[in-house]
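Of the protein chains in this complex, all but one are displayed in their positions.
For clarity, chains are labelled A, B and C in written order, and residue numbers in each chain start from 1.
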Amino acid sequence: MSLLAAILAGMFLAAGAIFVLIGSFGLWRLPDFYTRLHAAGITDTLGLSLMLVGMMFLGGWTLVTVKLVFIMLLILLTSPTATHAVANAAYTVGLRPFGVPPEDLAEKDR
Amino acid sequence: MMLAAATVGLLVAMLIVLARAIAGPSLYDRVLAVNSFGTKIVLLLAAMGFLSGRPDFLDIALLYALINFIGTLAVLKFFRYRHLGVASPSDGKAETTR
Amino acid sequence: MLHALVMGTSLAVFWLLLSGYFTSSLLLSLGALSVVVTVYLALRADKHDGERVALRVDPPLVRYWIWLVIEIVKANIDVAKLILSPTMALSPRMVRVKATQPTDVGVVIYANSITLTPGTVTVDIDDDEFVVHAITQAMADGLTDGDMGDRVTALGAR
Partner (left out) sequence: MELLINTVLLGLLGITAIAILMTRHLFVATMLSGGYSLTSAALLVSLDAVDVAFTEAAVGAGVSTVLMLGTLTLTRRREKVQKEFRWSPLLVVTVTGALLIYGTVDMPAFGDPNAPALLHIVPEYIAGTRDDIQIPNIVTAILASYRGYDTLGETAVIFTAGVGVLLLLGRRREEDEEAGTRRPERDA
């Protein structure tokens, strides 16, 4: 593995880990379910992609990289669906969002 | 080196997310936290493959990504329709938030 | 027939890439068998519900992906700053966004793009309107000016 690839891998891994940590921290810190959805989104998109790209640099041009690409595509395609499903389930039963002005909500939820 | 640091970061993140899964407060927070936990396990498995020098273990990470998605959808289908069979719209509102 | 051929070829490529066995004749023949069975089952399922979703990769879609990735990175940094700021100046909004895409696939791409971008999550869909939860007023405004929607419509998804 060349030095450049090693440095790039290290940078991507570090950045990804930082974003994963920020996302998890947000999941703990934010006040309600709907805002926490966004924090989980950080982990699922940028944190995950950056870490996997870093690992691709470690793997080089091999089948390992192909598998990493598959994992990344799979999660990027399925995570919005899962997020929407959770959000939709919560909204359907009328879980009230924190801090949203009342004129935004449907009649039944006010 | 950086890989080890990133792995430690992942482990810390997993602890925080587990705390959210246990603390709740609503059911949906827990589902979200467990789903996010699953994503981190996928990353951890991939990182462990590289740490032990055997990246073939990625197959399991791939399987996890699939299982995690299917599991979340099954849980939410259960939430919305109260059973796992055919959906009937009248059941959608039966669940309270906690 | 063409459909079956394309599907079979892509499944075979997928199998080879995942397994990494290119030489053992026993394993290759087992892989080929599984491809044939999968194609047969998929064709049967096609007959049952008649819906096919074709995968399409062409320059406009690739351009959209690149634009989306840049948007996602920007939104990630915004939300990360928000989480780390000591005051956490949240101003959550629920906004309604019109989906102008003529096809189901277009609507799905639009809704998923909104959700994939941190800061905005599609919470509900009524016919052609999305209910979107945005974590700040600025994120909500960025969505309602309709740039992303126009771009998805311009894709001309069938």
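Everything that follows uses one rule, which is that contacts are C-beta pairs under 8 Å (C-beta built on N, C-alpha and C of every residue); 3 or more make two chains touch, one makes a residue touch a chain.
Worth saying up front: this structure is predicted, and the values here are computed from it rather than measured.
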Missing chain: touched chains present in the view: B, C
Listed residues C:21, C:40 or C:65, member touching the removed chain: C:21
For chain B, residues in touch with the removed chain: 4, 7-8, 11, 14-15, 18, 21-22, 24, 27, 30-31, 34, 37-38, 41, 44-45, 48, 51-52, 57, 60, 63-64, 67-68, 70-71, 74-75, 78, 82-85, 88, 90-91, 93-96, 98
Contact set of chain C toward the excluded chain (per top definition): 21, 24, 26-27
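Here is the rule we use: only the chains that are shown with their structure count from here on.
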Inter-centroid spacing, chain C versus chain B (mean Cα positions, whole Å): 19
Sites on chain B at which at least two other chains make contact: 59, 62
Residues within chain C bordering two or more other chains: 18
Chain A-touching residues of chain B, taken from the complex the two chains share: 1-3, 5-6, 9-10, 12-14, 16-17, 19-20, 26, 28-29, 31-33, 35-36, 39-40, 42-43, 46-47, 50, 55-56, 58-59, 61-62, 65-66, 69, 72-73, 76, 79-80, 92-93, 95-97
Residue numbers on chain A that touch chain C, as the complex places them: 19, 22-23, 25-26, 29-31, 34-35, 37-39, 41-42, 45-46, 63, 66-67, 70, 76, 79-81, 83-84, 87-88, 90-92, 97-101, 104-106
Contact set on chain A toward chain B in their complex: 9-11, 13-14, 16-18, 20-21, 23-25, 27-28, 33, 36-37, 40, 43-44, 48, 51-52, 54-55, 58-59, 64, 67-68, 70-71, 74-75, 78-79, 81-82, 85-86, 88-90, 92-95
